[in-house]
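Just one protein chain is left out here, and the rest sit where they should.
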Amino acid sequence: MTELSQLRRPSLRVALGALALATLAAFAAPRPALAAEQPETVCIQCHGSLPDKLGAPVKLWRTSIHAENGISCNACHGGDPKDAADAMNRSRGFLGAPKETDIPAFCGRCHPGVLKDYLASAHGKRLGQGGPTCFTCHSNHAIQKASLTLINEKSCTRCHSFERARAIRDAMLQTEGYIVNIDARIKGFQAQGVDTDRLGKGLFATRNRFHTLFHDVNVTRVKAESTQINVELAKLDQDLKVIEEARAKRKTVGAFVIAGALLLAGLFHLMKKTFD
Amino acid sequence: MENDGRRKFLGVCLAGATAAAAAAAAYPVFRYLAPRSDALGAKKLEFAVSDLPEGEAKFFEYAGSSAVLVKTSAGAVVALSAVCTHLGCIVQWEKDKQDFLCPCHGGRYSPDGAVTAGPPPRPLAKIPFTVENGKITVG
Partner (left out) sequence: MGLFKRLYDWIDLRIGAREIVKKELTGYLLPRNINEWYSLGSVLLVIFALQVLTGMLLMVYYVPDAEKAFKSVTFIMNDLPYGWLIRLCHAVGSNMMVAVLLLHMLSTLTMGSFKKPRELNWVTGFILFTLVQGISLTGYLLPWSQLSFWATTVATNSAAAIPVVGPYLVEFLRGGKLVGPPTLGRFFAMHVAVIPVIIAATIGAHLFLLKRTGISTPPFGPQEASPPAPASSYHYESHPGGIPFFPNYALQDLTSICVYFAVFLAVVFYAPNLLFTPDAFVPANPFQTPAHIKPEWYFLANYQTLKIFPSELLGLSVQAAAMTFLALLPFVDRSPQRNPLKRPLFLACTIGGILLWIGLTIWGHFS
């Protein structure tokens, strides 16, 4: 075939080679990111490859909300996250695994409001005497975003009947539903480019205040403060409604604009036919 | 020819539709580029009376341009635009002479904004303000 024999010509070969190189350089094709681009603490780097009991926390932690927010082992257990030699050095702040009675203080370093409510509550007063610690309901490494599902029959009946747990859960149900609804709408808007910073922060603060309430395990208090929290949520709801209305308006205008474009297309087409 | 009539009709329709489309496209672009006045409008500003010593002037931004608060040696407080009425330069407060001097062409104003010398055609614009409980509210 004459075409293929052309390939023997040196000028064509040079051109082919140059074009290939140029295409290679200009052609950006992605591939999965290198693990080295993402700095991990030395804790994860070492324990991640250890077997059984020593490595299991890493897998659990990876599913947690702490991991999602970049909070690694040293945030709770102390130690140096960058230097493997000093990672577990007590003089560098390493705390090891806490004893049962030390658990609330351990978590309370970052969650002081919850600690305060817990210590004043019926649960907290039984610390060290069979009462629950943070770990009892929240687990330690695979900690999930707090929600009302933590108050369930299986968990609470380990120590007592479900009646009182049910009472407090029912008191929190409506508000929690409101929060979940607002959260979903905010997330939906964020995925559309709406600036949800202020709303998101407002909800975060309100949600934390509300969830902290539980740790007092006091139904009366929950009911009383829920009213105030609902007022704040209603404000957020109103702001979201304004955005939703504006969005709906955009869609209506969009319908007219698209209809206009189709009308123009039709008119041009008919005009063309008069010339055929 | 039947076609001619049709063509004329379609031509008119097209002209109208295209004009509407052009307007519909131009309006958002105009709104997008137009300078925004709502954010810079009548935002009130507050100052503490103690922040303003006697015989001194305080410059700040108000309604998108320069303004100045002056406490004269007589103790009176005045709020003025600091934009010279001649060609728009910002006037300076002269503590020793207790008046305003424009550095561009030497226009001079008294502490309450009246022109005392130089080319400015009008006095400095006054800005409304109130004094209450040791606080000056401009705007």
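Going by the order they are written in, the chains are A and B; count residues from 1 in each one.
In this section, a residue touches a chain if its C-beta (ideal position, glycine included) is under 8 Å from a C-beta of that chain, and two chains touch if they have at least 3 such contacts.
This is a predicted model, so every value here is computed, not measured.
Undergrad: Taking the entire complex into account, which one of A:Pro112, A:Gly128, A:Gly177 or A:Gly254 touches the absent chain?
TA: Counting the whole complex, the residue in contact with the absent chain is A:Gly254.
Undergrad: Among A:Leu60, A:Leu119, A:Leu150 or A:Met271, single out the residue that touches the unshown chain.
TA: The single option touching the absent chain is A:Met271.
Undergrad: Need a quick check: the contact residues on subunit A for the chain that isn't drawn.
TA: Against the missing chain, subunit A presents residues 2-3, 6, 12, 16, 19-20, 23-34, 37-39, 70, 187, 190-195, 250-251, 253-255, 257-258, 261-262, 264-265, 268-269, 271-272, 275-276.
Undergrad: Using the document's contact rule, name the residues of subunit B that touch the chain not shown here.
TA: Residues of subunit B in touch with the missing chain: 28-29, 31-34.
Quick note on the criterion: only the chains that are shown with their structure count from here on.
Undergrad: Using Cα averages as centroids, what's the distance between subunit A and subunit B in whole Å?
TA: Centre separation, subunit A to subunit B: 46 Å.
Undergrad: Taking the touch rule as given, give the residues of subunit A at its contact with subunit B in the complex, in rising order.
TA: Touching subunit B: residues 257, 260-261, 263-264, 267-268, 270-271, 274 of subunit A.
Undergrad: If you look only at subunit B, which of its residues touch subunit A in the complex?
TA: For this pair, the touching residues of subunit B are 3, 6-7, 10-11, 13-14, 17-18, 20-21, 24.
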